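My questions all concern the structure below.
Of the protein chains in this complex, one is absent; all others appear in place.
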Amino acid sequence: MELSRRTFLKGTLAGGAGISLLGFDLTPVYAQTQSLKISRATETRSTCPYCAVSCGVIIYTLGDKAKNAIPQVVHVEGDPDHPINRGTLCPKGSSLEQDILNDRRLLKPQVRRPGGTDWEDISWEQAYTEIAQKVKKTRDDTFLEKDASGKTVNRCEGVAWTGGCTDTNEFNYLAVKTMRSLGVCYLENQARV
Amino acid sequence: MTDRKTLQTEKISGHSGPSPGLGMQRDFEVCKLVDTTTCIGCKACEVACVEWNDMPFGMTTFDNTYQTMPETRWNFWNLIKFNEHQREDGTIQWLMRKDQCMHCADPGCMAACPADGAIVKYTNGIVDFNQENCIGCEFCVSGCPFNIPRFNPGTKKVYKCTLCSDRVGEGLEPACIKACPTGCLKFGSKDDMKFIANERARQLKENFGMENAGVYDPQSVGGTHVIYVLHDATDPERYGGLPKNPTIPWSYTVWKWLFKPVLGAFALFGGLGVLMHYVSVGPRRPQPEPPEKEAANGNGD
Partner (left out) sequence: MTNGWIDIKNTDMMLIMGGNPAENHPCGFKWAIEAKLHRNAKTIVVDPRLTRTAANADMYVQIRAGSDIAFLGGVINYAIQNNRIAHEYLVNYTNAAFLIKDGFKLPEDGLYSGFDAEKKTYDKSTWNYEEGGDLTGKPPAPTPEGQNAPAGQGAQHSDTGKGLGYQAASPTGAKAGTGAPALPPNIAFDLSLQHPRCVFQLMKKQYERYTPEMVERITGIPQAEFLKAADLFTSVRKDGDMKKVATIIYAVGWTQHSFGTQIIRAAAMLQLLMGNVGRAGGGVNALRGHSNIQGATDMAGIFDILPGYLKMPNPNDVDLATYLKRATPTVSKPDPWDSFNYWSNTPKFTVSLLKAMYGAAATKDNDWAFNYLPKIDRNYSWVNIWNDMYEGKIKGIFAFGMNGVMIGPDSNKNIDALKKADWLVVCEIYPDETSEFWRAPGITADDQKKINTTVYRLPGAGFAEKDGTFVNSARWLQWKNAAVPPPGLARLDQEILATIFLKVRDLYKKEGGKFPDPVLNATFAYTTPYNPSLSEVAKELNGKALADITDPKTNITIKAGQQLPGFAWLKDDGTTSSGNWLYCGSWTEAGAMMQRRGTDDPSGLGIYPNWGWSWPMNRRVLYNRASCDGGGKPWDPQRRQVWWDEAKQSWVGSDVPDFKPDSAPKDHMGPFIMNPEGIGRLFVPLGAMADGPFPEYYEPIESPIANPLHPAQSSNPVVKKYKTDMDKYGTLDQGFNVVCTTYRLTEHYHYWTKNNPMNVQLVPEPFVEVPAELADRMGIRGGEKVRVTSARAHYIAKAMVTRRIRPMKIDGKETFQIGIPIHWGFRGISEDEDRTAKTLANQLTPTVIDPNAFTPEFKGFLVKIEKV
């Protein structure tokens, strides 16, 4: 046994189990520290999606970005270079791995029909087509070009947009551009509440 | 030379003779500093520990406290203890203390352990359990003056904080240290940590009116590799039962060399092990009640 060398758990499992059964020293494993699980993982710099401190996070994914390796998150840790969090994370940021690898994630488009008591699966294409038709119909039905005094208002009164707290700037801009172009006035965001 | 510098064992449980290879490398002692006066009880350390070690999630139940669970578990090595302490003027001081293995210089768990190599102490001060060699006798549980090691009935092994020996061995700080948002956790050499802790205690006395501020580094176990800065070092018990004068049960220190090999054999026959356990330390202590329960019942005023 080379005691001064890091010994890997896997390599010594059998021997270790055998000796401890007897409780006496044959060739026990004395230094069993594992190899670092992130040592060859791919690092991606991101920003925590929770509060507005904006902690830098490093998302560690399995694989070296080779074409056939589908990245799987193995760990998330603070980015030590980030001037604000300097590698630290709160209990929510520290558990981001469980947010990414969550078995509660929604994985397919669904629809609940009028009077329905459960979800039905729907294809993306069908969902898009139906939604676009509904948006257009509602807009055409509720669009107000002039107000009572004849002034131009160009409002779509029947559609509302509520945007989330984790939408990026760029997404928010696309929402503003598209919704305002539809004439939407009921345009709100988590920022209000 | 192909050997990487790595953790070097200093002491090995149940091992006769010197630790192999000792003295081949220079090393320094590492230490965790926990400043309870800047801890915000956010539990980032709890999460970082579970996440780094990929431990399975367990069930918890609301228990009239912000504390995640009453005590650490085999799969939860690091727990903030929350305590509501009533000051003399009637106001409430809400104390938070990170509870975990103290990595004693003179570890009670190791003194109690009969299994060769189940517990090792590295020259850097980390006390690590090696489950491969653990025989599940739980002597370490009773030998620990801080109530830390936890038995997993599934694997019949005992677990506790490793001080992230895998990270430290690779040159990284432990996961809890890295996560800590306020920096109330620090990691470095024991000398540096002692210096920073004493400076902080001095600052608390001089600038924040905390006359009894001080450092917890109990010499009764030879000092620890986790040290605390406390607002009031005269009463560590109020921080969720931090013992004022932690000691290893005398039976282990006296009988250690006499009985250890025998005890190890006994442990194979569980019943006898339990008997010896009872003889050596008496019945298992009840878990101390978290003090905030008193408040919950309205006894406080």
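Lettered A and B in written order, each chain numbered from 1.
We take it that contacts are C-beta pairs under 8 Å (C-beta built on N, C-alpha and C of every residue); 3 or more make two chains touch, one makes a residue touch a chain.
This one's a predicted model, so the numbers in the text were calculated from it and none came from an experiment.
J.: Would you write out the residues of subunit A that touch the absent chain, in ascending order?
T.: Residues touching the hidden chain, for subunit A, are 42, 44-56, 59, 61, 70-73, 78, 81-86, 88-96, 98-100, 102, 104-117, 119, 122, 124, 127-136, 138-143, 145, 147, 149, 151-193.
J.: May I ask you to list the residues on subunit B that touch the chain which is not drawn?
T.: Subunit B touches the chain not shown through residues 37-38, 40-44, 46-47, 50-51, 57-66, 68, 84, 86, 91-96, 181-184, 200, 203, 207-208, 292-293, 295-298, 300.
In this text, only the chains that are shown with their structure count from here on.
J.: Let me have the rounded angstrom distance from the C-alpha centre of subunit A over to the C-alpha centre of subunit B, please.
T.: 35
J.: Contact residues on subunit B for subunit A in the complex?
T.: 3-4, 6-9, 12, 14-16, 19-21, 24-25, 42-44, 46-48, 51-52, 54, 114-118, 120, 122, 128, 130-135, 162, 165-167, 169-170, 172, 175, 178-181, 183, 261, 264-265, 267-268
J.: Which residues of subunit A touch subunit B once you look at their complex with the stated criterion?
T.: Contacts found on subunit A: 1-6, 9, 12-13, 16-17, 19-20, 23-25, 28-37, 39, 75-78, 80, 85, 87-91, 93-95, 97-98.
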